[in-house]
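Apart from one protein chain that is not included, each protein chain of the complex appears where it belongs.
Labels run A, B and C following the written order; every chain starts at residue 1.
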Amino acid sequence: MVIIMKHNASAQEIAQAMKRVQELGFKAHPIIGEERTIIGVVGDERPIEPDAFDTLDGVERTVRVLRPFKLASREFHPEGSVVRVNGTTIGTQQVVIMAGPCSIESREQLMEAAHAVKEAGASILRAGAFKPRTSPYSFQGMGLKGLELLREVHEQYHLPTITEVIAPQDVALVAQYADVLQVGARNMQNFALLHAVGQIQKPVLLKRGMMSTIEELLMAAEYILSNGNARVMLCERGIRTYETATRNTFDINAIPVLKSLTHLPVVADPSHGTGKWELVTPVARGAVAAGADGLIIEVHPNPAQALSDGAQSLKPEKFAQLVQDVKRVAEAVGRSA
Amino acid sequence: MVIIMKHNASAQEIAQAMKRVQELGFKAHPIIGEERTIIGVVGDERPIEPDAFDTLDGVERTVRVLRPFKLASREFHPEGSVVRVNGTTIGTQQVVIMAGPCSIESREQLMEAAHAVKEAGASILRAGAFKPRTSPYSFQGMGLKGLELLREVHEQYHLPTITEVIAPQDVALVAQYADVLQVGARNMQNFALLHAVGQIQKPVLLKRGMMSTIEELLMAAEYILSNGNARVMLCERGIRTYETATRNTFDINAIPVLKSLTHLPVVADPSHGTGKWELVTPVARGAVAAGADGLIIEVHPNPAQALSDGAQSLKPEKFAQLVQDVKRVAEAVGRSA
Amino acid sequence: MVIIMKHNASAQEIAQAMKRVQELGFKAHPIIGEERTIIGVVGDERPIEPDAFDTLDGVERTVRVLRPFKLASREFHPEGSVVRVNGTTIGTQQVVIMAGPCSIESREQLMEAAHAVKEAGASILRAGAFKPRTSPYSFQGMGLKGLELLREVHEQYHLPTITEVIAPQDVALVAQYADVLQVGARNMQNFALLHAVGQIQKPVLLKRGMMSTIEELLMAAEYILSNGNARVMLCERGIRTYETATRNTFDINAIPVLKSLTHLPVVADPSHGTGKWELVTPVARGAVAAGADGLIIEVHPNPAQALSDGAQSLKPEKFAQLVQDVKRVAEAVGRSA
Partner (left out) sequence: MVIIMKHNASAQEIAQAMKRVQELGFKAHPIIGEERTIIGVVGDERPIEPDAFDTLDGVERTVRVLRPFKLASREFHPEGSVVRVNGTTIGTQQVVIMAGPCSIESREQLMEAAHAVKEAGASILRAGAFKPRTSPYSFQGMGLKGLELLREVHEQYHLPTITEVIAPQDVALVAQYADVLQVGARNMQNFALLHAVGQIQKPVLLKRGMMSTIEELLMAAEYILSNGNARVMLCERGIRTYETATRNTFDINAIPVLKSLTHLPVVADPSHGTGKWELVTPVARGAVAAGADGLIIEVHPNPAQALSDGAQSLKPEKFAQLVQDVKRVAEAVGRSA
């Protein structure tokens, strides 16, 4: 940490800031410039408050030197992590494709979707039973009945499944029915939920909040990791910006940034990242070209009848084309799909 | 709702879109322009998916006509709502000030803060027992022990209290100890939590998410209202923008916008809205001048020792000055404080 | 400046970074932590590139210590500057109100507007002759003819005038006709224009770009100041965010931030800051309560017929009410209007 003193800070203020640094167990190294003095603070700054020194007289601001996450960082775990989901592995040379409907709506719809995505080449089936919806008047998901259908489909098609969990008290239940638990974008900083999924031993797909920085995503992962669950995958799903031509802005930069900062696998969600089915395939290709370890794609047998996210869902035949496109791009960057 | 067809939509595509409109129970009114056809959709559009028509062939986009919230809207409840908290009322001619430390840290700290804010003129004591923290290594709050201290202070100073609840399973407990439950910015779209606070009969202060729209804030309020709890107050606490000179950008526009769209009282939080104690008083004055019904302010007996949010906490004497400033501004706009 | 080395930087990389620091004429102070080494760089960092060290091997990132602006900073000019415009002064105890139509449309319209705003209490008439418009098909302003009308009105009503200049080659011409030159938001980083207005001796109102940080605004002012023109006023006019309920998000935080960072007067534009006439008065009150030195307000005799910005223009009677409201708020914060 570096403390930047104000231009007109007095010698006494500098001395007091150094005293406070030492009280907290750090070493203080002042550097006296012509216009300002700065104080280098040596020690592990992670446990202290980021603004611990900002309130002292004469201090203008402080700058962190160490990253606030540790277990998630590549510095402390230089090799990439591989997450195993039944027979499938994420974080290897192979790009893994997860696909399926936004919501589970009926046995027929789910079976049809599962059949289609498996045929096309997906390795994991996605489908939501508990749905976080902006409006209380929208379809909120089939709940337990949906989970039962998910297990049934799993058994019939031998497809591992991923589904969202939206409340801490549901974690144990959802973990009985699904192979991967998804923490959605709106819950990325639902710390009670992060604790809960940190205490089970099932893979977790943690989606970046639509308003969250890359560092905050890694801190959310740190919550899960520090609770004992090491099977965490991160998901870039688009962020909120001023642009209204698309539902979100897919942050492709985040893919190589995350690959350099963390050892955790990085999955891309171009369905939410764009919000429009016409854009899903080009952005999926882009994400794989930029280094994503996996994709998660919304596919619906009949998007016009979907109870949620129809506009961004691909029809099965478009999805089959996407898989072919992605395979070629994966090979062009030395991977497979 | 208005459906805007593509420039080159065929007559058949237009007919199919109209058919789908009618299937869903609406009336369809086509208007044929030189370059495009649009279809006016008459009926209550709230229960249908916003993108229900976006996936039909030949449709370019759809535009909502009705606002998606109803119980929260001023159209359906033209008079402003007044929320009662013990003897205090929010939403009247008087601007109500809530103040206190970010976190409860000890009996002494809380007592000292309560004494100071009551002396200065605050009507409600704020203090956190369960803290949503970005880092798992930061102080997470005193939990139940903090709630007990809060009740003790309440009894000693006859100050109503507000505290945050961060998990659905804690709602009943927190409601036993505090007079107002706060749903924090990171939980504004934690729908499980919104359901839970919708099912009690205690006032709720709902903070706007740091990257939530005004409409999403009102939809979150709609969740609470539609579950049966009418005692909802909204809080503008700054949004996330590209500007890094402040922690958040306080959206002063939101105050008059909310006052026109909804009957619910609007509280301003200039502490989080700015993130720097030097800015709290001018922005608090601004918020009241723009029409806020209340303020919520972080005050700490010793900000430099605070376990959270020290940089944005006022010392008691600065807070006392803020109250005096705000009183004068409130009077200038025909209110009191 | 502080150079933060990578976690695994070698001793040789640290030595090379220090050597480069010294080559550029600075002193290097290394501080060796347990996880990382940082290098304090002493000297005036303003002339060097911000990323001068970022490309060296082993460097993770660099942090500036000094602010990049100097002439605009309050550190080097602790007293607030007062800008004189004919008999009016901006930057004093009095809040100055500038008002008038977005565009000059005709002699009648301009005369009527000038009469109304003077009657209501405005000190300066605003009106545009050269209009920067998003669409090439929109009204682009009356140009020279408009400037002539502006001078005519000035003479008839003894009202100083402010108008926008949008091209370097027009600066001399506009300076002949108007008392204050406005550099608009879209031109805040039009450096050729900043140079040009820096070389005349007329007051300049520099509007913050809708996408610009406070620091970039001050750097744009620094261009004008460093070219020799000290009569600069800054204007907060709302920034672009994800919120779509308003045209822009008025950044009220920027007012006290600017007052602390710079000696230049700060004017608020709640017309552009909100984009809706219903919101202009409450936000104008808020801006003055937060410390603005002036206001600039769009007023049109008949907004429904305005050739630009009708939706955010006040009718004369609404403007007269705004002035009364603002006077009361100004007095509440120890000023006049």
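Methods note: contacts are C-beta pairs under 8 Å (C-beta built on N, C-alpha and C of every residue); 3 or more make two chains touch, one makes a residue touch a chain.
Note that the coordinates shown come from a computational prediction; the quantities given were computed from them, not determined experimentally.
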Checklist outcome for this item: Out of A:Met188, A:Ile239 or A:Leu264, only one touches the absent chain, namely A:Ile239
Item to check | Residue among C:Met210, C:Val280 or C:Val299 that touches the chain left out of view | outcome: C:Met210
Item to check | Residues from chain A at the interface with the omitted partner, ascending | outcome: 211, 213-215, 238-239, 241-246, 249-257, 260, 273-274, 278-279, 282-283, 285-291, 325, 328-329, 331-333
Checklist outcome for this item: Touching the unshown chain, chain C contributes residues 20, 46-47, 49, 51-52, 54-56, 68, 132-139, 166-169, 186-187, 189-192, 210-211, 216, 219, 222-223, 226-227, 240, 277, 303-304, 306-313
Item to check | Absent-chain interface as seen on chain B, which is shown | outcome: 2, 4, 7-8, 29, 31-36, 38, 40, 42-44, 63, 65-66, 75, 211, 240-242, 244
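One rule holds for everything that comes next: only the chains that are shown with their structure count from here on.
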Next on the checklist: How many angstrom lie between the centres of chain A and chain C, each centre taken as the mean Cα position?
Outcome noted: 38
Checklist entry - With chain centres defined as C-alpha means, what is the inter-centre distance between chain A and chain B in Å? => result 26
Item to check | Interchain centroid distance [CA atoms averaged], chain B/chain C, Å | outcome: 31
Item to check | Numbers and ranges of chain B residues touching at least 2 other chains | outcome: 211
